[in-house]
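First the structure, which I've put down as structure tokens, then a few questions once you've had a look.
The complex appears here without one of its protein chains, the remainder shown in place.
Right, chain A next:
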């Protein structure tokens, strides 16, 4: 019996081996209790403020919008401890794990941001952690792997399948089905089986709550548009949630990769169809037989063949509009933000920035306020950027 509705319209659910159901129900129970538990909330607020560094600023970009009538703000989750929004929900899940007396943490990571946040939280709260990471991602995120190891985390390379986030997620779930009694699976995004999508959203909605306060303070009105990148979708749902009922256009950007054919992108909402995988019913990149296909994105954090079920629902009812941005457009936006504003965005966030710049340049005279959720910082992507400069995919930058 669920305490919360596991479904978002036709999406969501708990499609896991039976053995995991008690662990998910236990998690749901503790999550619901914690929402009304003052002591838990105070502890979390303290950590978010004094350890993670909340609130994060809302920065007005004046250079990149020169000669246009757009006011472009960035919600600076890149300035959060750990360098990405991931820290918000990881601290909360770590407190929940302690509440459940589970002192071992299982996590998966793609870009390494969730892995780093997990490793930080585990080190801080004295939890043991093992992190599954695809071999391909270990190679493209070397520095992040080193950071996780420094915090005392064990990194388990995943060689199966595409050796990326999808396969790391599978291995983490397998591990959990064996060790659920003393281990908590710290899922990194608003996806997977219930209660993760709701729980992660609730722990990430602080991004939107702060944004609303800040924009009302700075502009005395709500923004016209909010744009965020969507892999699993936690940063996007985090900033969108408090604006769902407002008259604000919400835009999610999926990774368009190098094309619309299978294996060239990571855009299940644009090019996939509804399926059941990774514990949930949601949009999936799959072939005609229902086999889950490999995704592609220049950004490891967006390289996932599915998306959180709440996004699939918001897409189906048209409340949020979803578009794609290609690898090349993201690279160009990355450089543009570096050179215009002195901010190095994560390649994930560069997708959202690229879309913002696209619509600003299409109607430069339009008076509008746009907020982009800068979900993380791009230090981790410097090697990728370096390679693309060498390969001349990035022009006007010499090294």
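Criterion: a contact is a pair of C-beta atoms (placed from the backbone, for glycine too) under 8 Å apart; a residue touches a chain by one contact, two chains touch by 3 or more; residues count from 1.
Throughout what follows, contacts and distances are computed from a predicted model.
Within the choices "Heterodisulfide reductase subunit F", "Iron complex transport system permease protein", "Tryptophan synthase alpha chain" or "Ion-translocating oxidoreductase complex subunit B", the name that UniProt assigns to the complex's undisplayed chain is "Tryptophan synthase alpha chain". Checked against the full complex, the one of A:181, A:247 or A:365 touching the unshown chain is A:181. Screening A:54, A:147, A:166 or A:212 against the full complex identifies A:166 as the residue touching the chain left out. Only one of A:42, A:69, A:126 or A:291 touches the chain withheld from this view, namely A:291. Chain A residues in contact with the hidden partner, per the touch definition given at the top, are 2, 13-22, 160-161, 166, 170, 173-174, 177-181, 274-279, 281, 284, 286, 288-293.
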